[in-house]
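Here the complex is missing one protein chain, while the rest keep their positions.
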Amino acid sequence: MNNDGKIGSREALTLLIIIMTGKIFLSFPRDMVLLGQTAGWFLVILAGLVSLIAFAFLSNLLKRFPGKNLLQISTEIFGMVLGNVFNCILFFFFLIITALFFRQFAESFIISILPHTPISVISLGFMFILVYSCHLGIEAISRLAQFYGPFVLLALIFIFGFSLKNADFQQLAPVFGPGILPLLKETLPQTSIFSEILLLGIIAPLIREKNKLFKIGITSLLISIVISTLVTALVTLVYNYESANKLLFPIFQLARLVSIERFAQRTEAFFVFLWFFIAGLNLSGLFYSAVTRFAQTFRIKNYQPLIIPLGLLVYTISLIPSNMTQSVDFNSFKMNNYYALIFLGIPLILWLGALILRKGIRSKS
Amino acid sequence: MKQKKNISRIILIIIISLVILNGCWDRRELDNLAIVQALGFDLAPDQRHVMISVMIAIPSQISGGQSGGGNGPNVLVVTKEAPSIYEAFNVINTSLNREITLLQNQVIIFGEKLAKQGVQDWVDHLLRYREMRRTLLIFVSKDPILEIMTINPKLEKSPAEYFTDLARLSEKNGMSPEIILNQFINSYESSVQESVAPVIGLTSATTAKSTSSDSNSGGKPEKVEKEISTVGTAVFKQDRLVGYLDNYETQTFQMITSHFKEAMLTTKDPLDKNGKISFRLSAGGPTKIRYHVQAGQEFFAVTINQEADLISIQSKIDYTKPIYEDRLGKYIAAQLKRRVEKLLNKAQNDYQADIFGFGIKVRNTMLTTTDWQKYDWPKHFPNAKIKVKVNVSIRRVGVQLRPPDPS
Partner (left out) sequence: MKFRQIMKHIFSLGERDTRFSLGERSKQYPKSKEKENTEKLQKNLAKNKSNLEEIFGLPDNKDIVIREFKITALNKNALIIYIDGLTDRNTQNFAILQPLMLLASEKIEHSLELADFISQKLIPDQQITKTEIVDDVVSAILDGSTVLLFDNSTQALITETKGWEHRGIEKPASEYVVRGPQESFNESFRANTASVRRYLKDPKLITEIFSIGRRSRTTLGLMYLKDVANPQLLEEVRYRLNSISDATDFISETGTLEEYLEDHPLSIIPQLLSTERPDRLAAQIREGFVGIVMANSPFSLIIPATYTMFIHASEDYYLRWPFGNFLRFIRAASLFTALFLPAIYISLVNFHQEMIPTHLLLAMTSARENVPFPAVVEIILMEFAFELIREAGIRVPSVIGPTIGIVGALVLGQAAVAASIVSPILIIVIAITALSSFVIPNYNASFSVRILRFFFLFLAAFLGFFGLALGIFLLSLHLVNLSSFGVPFLTPLAPSRSKAQDQIIRPFAFNQRFRPTFLKPLDLIRQQANSRPWKNKKSPQGGNKDQDE
């Protein structure tokens, strides 16, 4: 494939973390609080545990087929046709995720700082970034992720620190929220939160240190779980659960509460930067995966001419939900069942196939 | 070919510049904005509409600067009636030439009538609109809002800062709570605590006229003016205003909720019936509330720790001696305990509203939110038994040991 560079392990790590935690700026904390009430953070941990299991399958798969990405693995196990079916599923997965998150991010910018701007302008700006970064390749995207990593972390810590002033730790009680059983019922669909770890399967051949794949994956997954839990917990602490499940984009509201003495109030516009960078990187990574999936399914060597048409596709799909609440609800409560299915299903099926059909390199012991 | 390319490039640049310079959707120039500093709403006389008063800052008067401050008012107060808050803005903009923006707003004032009828209809207004934010200060006003807004505070050019500073100063005297919209909404939505808000009202104040060049200034009469002051706390039950606490009850309220920082108080001298002792009371630590339930009856044990620094002693008794200090401490503690118990009684029986947040302690013992919702704490609050213990220790005596002695 053209323009495929090599990515270092630290860059891949940061990229995966950013792609998985990009959601915390959208309605993700509120969804968790809606489903788990005071134990929303616990729901995140449960979902994280289940996704760790799914990740175990994925990493074992990658270990059996070193140096290959998911398409090549699936064709090797199941043959050309069936393998390509999996690839198509992945393509649609990434495409729809990109489009729906694209819409949500654009809406969030309009709601928070630019109320009168039509969404097409903001979408155009984002689209330009997606196209440009996809054109430059995953190497540039991951380097950029690593470049911005510390700043993003710093800004998050800033928000955390200032919000703790308004936090009341007694808001976490009652501890079990709506009860253990409802929590467990919601765990499986909510593992879609971490479904983007499948990206690891796609960029696996491009990472320089091949033996570090497991470490990269598990570290990024664990860090994302920790960050998502902390954010959900923070939202529950600052707003009690009855208020929190009505907030749209809770981190934005948290940023609004930040006030340092008299002169630095109402500084939430600065968080636009943090937000924008995470949104841009998030969407770029997902879009790149979608484009490369498509290219690889049809054996197209150079994926660059595909970028603009697929970009247009993303743009149009993003405009499908007719208003904002629909876009949020659609993604969080209807589509996420499918995401979870794909995330849990594909590595499992592939792994079982590799096991049963005895494909791939089995490591000793 | 090259000519065409150049011309088309120039046209492209011109188009882009036009778009940028002409204006984009969100761009607003500073001198097109009417900056609202305080927003007040009350019920209109016909009980259906809401009467909105906005206090708009006049930049040239407030900032002074090069144009020089004038003698006129610093703010423009506009009142309009409308079915909703934001429609009122539209109506105001039919006569005011600048676009009303709430971006710099700092204060929200509820009228008494509106609060008594219930803020439920208007709370969503305060949350949903983008320009509102949850860091606004909330006040309830006893007197008509229009009168309050038109008063020119003397030391401060900008009235909104007057309000914010006033609220912030409550730390020093504990006589009114500092409530921002976030706190109000949190307690409004949850059943662990009822909401409170500080109350402002007009009180009369006598000010002497400033000395003029006339020699016989004694003949000039003193002016009686009205000024704004915080007169206590408003107690809400669910969404209605049910009662008031005055300044001293508010202090006690702050003590129970661990928000009390310091205040200057006076008490009768325990050893000398004619004298008074002034001291500065400051919180010695957060208030401890312990909860246990026994046979269906809830018990709360409230422990308040305060520290006192003596400020003035009217009698000649030397309170720096340890036994006297001890006795004074116990005396003050007894008086405070009486005040706390009176307040708790008032909250439980008169208002039946748990403004202190005892509910959180109860919720801590529950396991699931469904249990908590079934429990319905507000019904149980009036029957709870609350035991109070107050500890006051005299820490410092100022810079003088024995009081002066005329001999």
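Order of writing sets the chain letters: A and B. Residues in each chain are counted from 1.
Keep in mind that, in the parts below, a residue touches a chain if its C-beta (ideal position, glycine included) is under 8 Å from a C-beta of that chain, and two chains touch if they have at least 3 such contacts.
It should be emphasised that the depicted structure is a prediction, and the values quoted were computed from it without experimental measurement.
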Contact partner of the left-out chain, one of A:I111, A:I129 or A:L248: A:I129
Hidden-chain contact residue, picked from the options A:L34, A:V50, A:A140 or A:L355: A:A140
Chain A residues that touch the omitted chain in the full complex: 3, 5, 8, 10-11, 109, 113-114, 117, 121-122, 125, 128-129, 132-133, 135-137, 139-140, 143-144, 146-148, 262-263, 265-267, 269-270, 272-273, 276-277, 280
Hidden partner chain, residues of chain B it touches: 5, 8, 19-21, 23-24, 26-31, 33, 35, 37, 57, 59-60, 62-63, 65-67, 101, 103-104, 106, 158, 160-161
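What we mean here is this: only the chains that are shown with their structure count from here on.
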Length of the line joining the C-alpha centres of chain A and chain B, rounded to whole Å: 42
Residues of chain A touching chain B in the complex: 37-38, 111-112, 114-118, 121, 166, 170, 173-179, 239-243, 253, 256-257, 259, 262, 265-266
Contacting residues of chain B [partner chain A, same complex]: 24-26, 103, 130, 133-135, 164, 182, 185-186, 189-190, 192, 360, 363-364, 366-372
